[in-house]
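Apart from one protein chain that is not included, each protein chain of the complex appears where it belongs.
Order of writing sets the chain letters: A, B and C. Residues in each chain are counted from 1.
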Amino acid sequence: MHSIVKEAPGPGAVYREWPVPKPGLQDILVEVEATSICGTDMHIYDWHESIRDKVKPPLVIGHEFAGKVLEVGKEVSELREGDIVSGETHIFCGKCYQCRTGNAHICERMKLRGVDTDGCFAQFHVLNENTAWLNDRKIPVEVASAQEPLGNAVHAASQADIPGKKVAVFGCGPIGACLIGLCKSYGAREIFAVDIVDYRLKLAKDMGATRILNGTTDNVVDEITKATDGHGVDAFFEMSGAQPSYEQGFRAMRAGGMAVLFGLPSGNVQLDVANWIVFKDARVRGVFGRRLFGTWYQTASVLKAGMVDLSKIITHRFDMEEFAKAFALMKSGRCGKIIMYPNKKKSTRS
Amino acid sequence: MHSIVKEAPGPGAVYREWPVPKPGLQDILVEVEATSICGTDMHIYDWHESIRDKVKPPLVIGHEFAGKVLEVGKEVSELREGDIVSGETHIFCGKCYQCRTGNAHICERMKLRGVDTDGCFAQFHVLNENTAWLNDRKIPVEVASAQEPLGNAVHAASQADIPGKKVAVFGCGPIGACLIGLCKSYGAREIFAVDIVDYRLKLAKDMGATRILNGTTDNVVDEITKATDGHGVDAFFEMSGAQPSYEQGFRAMRAGGMAVLFGLPSGNVQLDVANWIVFKDARVRGVFGRRLFGTWYQTASVLKAGMVDLSKIITHRFDMEEFAKAFALMKSGRCGKIIMYPNKKKSTRS
Amino acid sequence: MHSIVKEAPGPGAVYREWPVPKPGLQDILVEVEATSICGTDMHIYDWHESIRDKVKPPLVIGHEFAGKVLEVGKEVSELREGDIVSGETHIFCGKCYQCRTGNAHICERMKLRGVDTDGCFAQFHVLNENTAWLNDRKIPVEVASAQEPLGNAVHAASQADIPGKKVAVFGCGPIGACLIGLCKSYGAREIFAVDIVDYRLKLAKDMGATRILNGTTDNVVDEITKATDGHGVDAFFEMSGAQPSYEQGFRAMRAGGMAVLFGLPSGNVQLDVANWIVFKDARVRGVFGRRLFGTWYQTASVLKAGMVDLSKIITHRFDMEEFAKAFALMKSGRCGKIIMYPNKKKSTRS
Partner (left out) sequence: MHSIVKEAPGPGAVYREWPVPKPGLQDILVEVEATSICGTDMHIYDWHESIRDKVKPPLVIGHEFAGKVLEVGKEVSELREGDIVSGETHIFCGKCYQCRTGNAHICERMKLRGVDTDGCFAQFHVLNENTAWLNDRKIPVEVASAQEPLGNAVHAASQADIPGKKVAVFGCGPIGACLIGLCKSYGAREIFAVDIVDYRLKLAKDMGATRILNGTTDNVVDEITKATDGHGVDAFFEMSGAQPSYEQGFRAMRAGGMAVLFGLPSGNVQLDVANWIVFKDARVRGVFGRRLFGTWYQTASVLKAGMVDLSKIITHRFDMEEFAKAFALMKSGRCGKIIMYPNKKKSTRS
């Protein structure tokens, strides 16, 4: 089958043939109809320092997808041939302390699709039923593929009390943009969106931000403080990992507020713990992945109800063969979510 | 001043002169611009069994209002002449266990405006600054008057996780209708509205219910169960106090769900505790009044953001002189919120 | 193997031979060292109306046990021969909405050990690894067997804020007695224990109740109210299902309090929803089973730390052959937990 393969340590990847995988007793074989590129894929492609120890080439990369079930193992009970499924990236063991206490998303023996196992940038993909998600047939496959990052946003949004509240979102890439859409649909009174790329701020505006601020040229803290009568926002979401966001976010948050941290900074972050957290009697919450599978149910609801229009976030589409162009565009930052088609049938389902 | 006064035990009330009250050091004197009728007022008017021991005539009745501050006591610090205010019905002591632990809404020495003290069905009204609420000038006085019942709905809505969830509201009077509007603006995926009066079901539909059910003619439990793929709703709100609602609500609620109880049934309710609460590992929450003043802040946000259109709920307006007509209409059930004008200036502010 | 078998619909059971079960790929075969009798077993024995539709004879009954692993299936990864295990009664599917959202204890396709499958009143028992619990070897097998009811108490206790608070426990059978021990070890300031059997009240006292009240002869509400300066308890636990407990509990609970309902009343319960739940702005929580497996981890901690002395609750021990005596004693109510030994080796491990 056609696949994008990381053949050896070092930058880049190749488009080549790879054996079609065979499903085990609890597995399903999926024909990948759409797959999308995530920041982690970019890191693997670039052979970024942060992933060098984790990825063991050669392997097929990629983890966001949607496709049709072609074959099911004998012990598969919930899925059938013809179903349209997506897959959770985090492959959990089901048996450790975290898995047994409802926290499979932080499984102690976690494996990652496309990192520890062959991924989905390929014509076919095999996965255990327990990480598969059955999609509503009315959802376009591109949207179904991109629902995983929407899921990150749903998990983040669940940590704060949003209806009627004032919030700020730092970082307006695809996940931040989804989050803005969620805040809007959850009834936030004000949504401040902060980024340093105008392309993304425009996207933020389209998704429902009531005020956009450029982190480079605007005085973010002053603007938010003024616009909230001196009190600050009830909650802020750090979705970028950029160092200045933490300072801006905590300073623009009111006493008794909530900070939701999703971005992955490289290296330590300087926090004024006394003034930003202790004196404010503040709550801070780290957010990782998606709750399995509470977040997926919630995400499916959000899509089904049309609460967030993911089609605004999906800005570019490529045949998988053109992956090099797709990655180059991704690197430029001038895009939302990028979809690739491994089987050259663009959006036949939508 | 003109007032509606309960002169003696027994049904009815009279429109008569009453001395203009004088504000104490911490009080404000308000010219009442709009006042609205609540179910409790109806009970007092009818001399309903449930309130006979509580009301001590003669007194001015009424507790929902909005008006202009004419005079402030010397120790008043947050309000000024000309401010437009409303008032919280529940007059708390500020010193008991509940008040000192953030639960002033269930104060151990609670007094009620228009029940224990003179109320606001009058040209002027005096209240302590600590139960006054400063309104945004852009809010019409009728809406400002009706924000107290909206506040009940806001308090109720705060008990459940609504975004992306399926909910049912039993009882679609003004508070239930407000709640439906809130559920919609908070991103509920489905909102089932149940009542036995078609007038109210129409109002529920207007406020955003996705499905209306007549408790008399529809099989409520079956319909909700079917429409939720056999699972039931994530949460239901009992806003009517009608006995069948409890059974319908609990049976239509999924395992692990949430029941929010606001309605005041007369007499005991029969609950199948084993099947509806224990086996379902369910949460139940009684909801009284409004949290002081967290609910008011949230309510003001909801109004300011235009999340609930109270003007749809305000269905009738009268000069206060015509109070008898207003109460008769209220009794018929064929109305939403009824506004009265003590000073014959209909909605000059909106 | 020797077993206690329900051979046909109707009261009673027989001690007879039954084929030793064979473990599947994901199963373990256990030699049962101790097994204990639960109220459900009593109901099955008596052929109580509540279970007639659920039990399909013939089958081995019983669900509480501890024993040694003799054999493991090929796909078992966490357990080994020689391990001492207990088992969760609730056999969950792992694939439904509840299971996939961390609520396997209310699985939509739940099966019950000893009801839907052969149980553990036998020399040997087979169970899937996913319902097995690995015990610390230092825990006596009798205690390990009885940790399931302790688990019910742990789940109940987790719903209320206990440290420094005043609580009441209605129903002082084994689970209620465990709960009293937990409340004490969690730092409750006052623990009122209510029952109608003096034997149980004595047990309650031994477990740490600060005040015992006989529901028949004491004025429970008055006594609790007086002893709490008129405020009532912060939380009450209904562990009996007896109708008067609900009234006593809700009336003895302070405004803003918490009611935890675990008992299974037969038939509807009359609740004064207005005065007990709504006006009190109260929280009510139904509690079913044990959270899988958060409650088990917590229970193991409680045992390991010696926080609750289960040996006080285990009041009688029998060879399994004497099951008829054991059930007769159980029926009398004059006992705590009853242990049976299927392999005639009384407490060799402790």
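In this section, a contact is a pair of C-beta atoms (placed from the backbone, for glycine too) under 8 Å apart; a residue touches a chain by one contact, two chains touch by 3 or more.
Since this is a predicted model, take the numbers as computed values, not measurements.
Asker: Among C:9, C:187 or C:333, choose the residue that contacts the chain missing from this document, as touch is defined above.
Answerer: That would be C:187, which touches the missing chain.
Asker: From the list A:81, A:222 or A:272, which touches the chain that is not on show?
Answerer: Result: among the candidates, A:272 touches the missing chain.
Asker: In the full complex, which of A:282, A:326 or A:339 touches the chain missing from this view?
Answerer: Per the contact definition at the top, the residue touching the missing chain is A:282.
Asker: Pick from B:97, B:199 or B:279: which residue touches the chain that isn't shown?
Answerer: For the chain that is not drawn, the touching residue is B:97.
Asker: Counting contacts across the full complex, list the positions on chain A that touch the omitted chain.
Answerer: 97-98, 103, 105-106, 108, 231, 241, 246, 255-256, 261-274, 276-289
Asker: If you put the missing chain back, which residues of chain B would it touch?
Answerer: 77-78, 94-95, 97, 100-103, 129-130, 291-294, 297
Asker: Residues of chain C in contact with the chain that isn't shown?
Answerer: Chain C touches the missing chain through residues 154, 157, 162-165, 182, 185-187, 189, 298, 301-302, 304-305, 307.
Note that only the chains that are shown with their structure count from here on.
Asker: With chain centres defined as C-alpha means, what is the inter-centre distance between chain A and chain C in Å?
Answerer: 42
Asker: So how far apart, in whole Å, are chain A and chain B when each is placed at the average of its C-alpha atoms?
Answerer: Computed from C-alpha means, the inter-chain centre distance equals 41 Å.
Asker: Any chance you could list the residues of chain A touching two or more other chains?
Answerer: Residues of chain A touching two or more partner chains: there are none.
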